[in-house]
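Here it is, the structure, as structure tokens.
One chain of protein is taken out of this complex; the other chains stay put.
Up next is chain A:
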Amino acid sequence: MSETSDQLYNFALLDEDAKREIRRKLLKAVAIPGHLVPFASRDLPIARGWGTGGLQITLSIITPDDTLKVIDQGDDESVNAVNLRRLITRTTGVATTTDTAAATIIQTRHRIPEEPMRADQILVLQVPMADPLRWVEPNLERATIMHSEADYGKMWVYMYESVVRAGDLRIASQYPVIVNRRYLMDTTPIPRWDVPKLHMADTLYLFGAGREKRIYAVPPYTVVEPLQFEDYPFRTEYRPGQRCARCGADNTFLTEHFVSDSNGGRWETTCSDAAYCAKRVAQMEATA
């Protein structure tokens, strides 16, 4: 048994056979970018749907020398992030950080950090629905055949219908992409803002869907192309003139929230990536 912070558990909670199986599946996923690889998703002391897929990947690849960052919707302090971080550190004893640049493994839900990631880092994404064809083909067997034949006509009709109904490609999250010019892939509920970060990235992206028992990956320097029309190209969410109320950034993904005050309150936009925003504020204060 490995050294852990709590000897009641094996290092990283999972037994070594389980970790080995997941690592084998990860190798397959990296070898076939965007392809959904089935794996034996284990029961964990958190509920399905709370990031068990991403957690199993993190627990399988983490080493005592790693530095971990866990975020949820861009925030290091949300309930989901705090609980997952606590479970991982308690069973591994690894160091944690909120600084993207200092982390070696980042587990995330719904966001890719704003700060560019490096080749020596791994981003693990929690996936609620692994197969983008689920929107157009509820039968799993038929969807698998469609993937094997690259039969994505129905998904293209889904995009066509999006333009018909909304006047533009208004898919807010889980934007479908073609990976390595072959497989259709769900980008998980990251906003459109983060989708271009998958294309030709320095970082390895690993995706885990615990409930659906699927793993997939986007290795570094892989071509990732969003589905789009020549006259309706893919666009990220960007409203000119909008800035973060805290750090003043106008080149980050912003979220709106209501701030109460004596005048009845107001809507304010701030960076979704809370740690990046705090880092910028600290830098500004240091230089001021």
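As a convention for this text, a contact is a pair of C-beta atoms (placed from the backbone, for glycine too) under 8 Å apart; a residue touches a chain by one contact, two chains touch by 3 or more; residues count from 1.
As a convention for this text, contacts and distances are computed from a predicted model.
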Message: As a check of understanding, state which of "Phosphonate C-P lyase system protein PhnK", "Branched-chain amino acid ABC transporter permease", "Outer membrane lipoprotein-sorting protein" or "Chemotaxis protein CheW" is the UniProt name of the chain not shown.
response: "Phosphonate C-P lyase system protein PhnK"
- line: Given A:231, A:256 or A:285, the correct residue touching the omitted chain is A:231
Field: Touch with the omitted chain, as defined above, among A:163, A:223 or A:245
entry: A:163
Statement: Cross-chain touch to the chain not pictured, restricted to A:40, A:102 or A:150, is A:150
- request: Could I get the residues of chain A that touch the absent chain, sorted low to high?
  value: 145, 148-151, 153-154, 156-157, 160-161, 163-164, 229-232
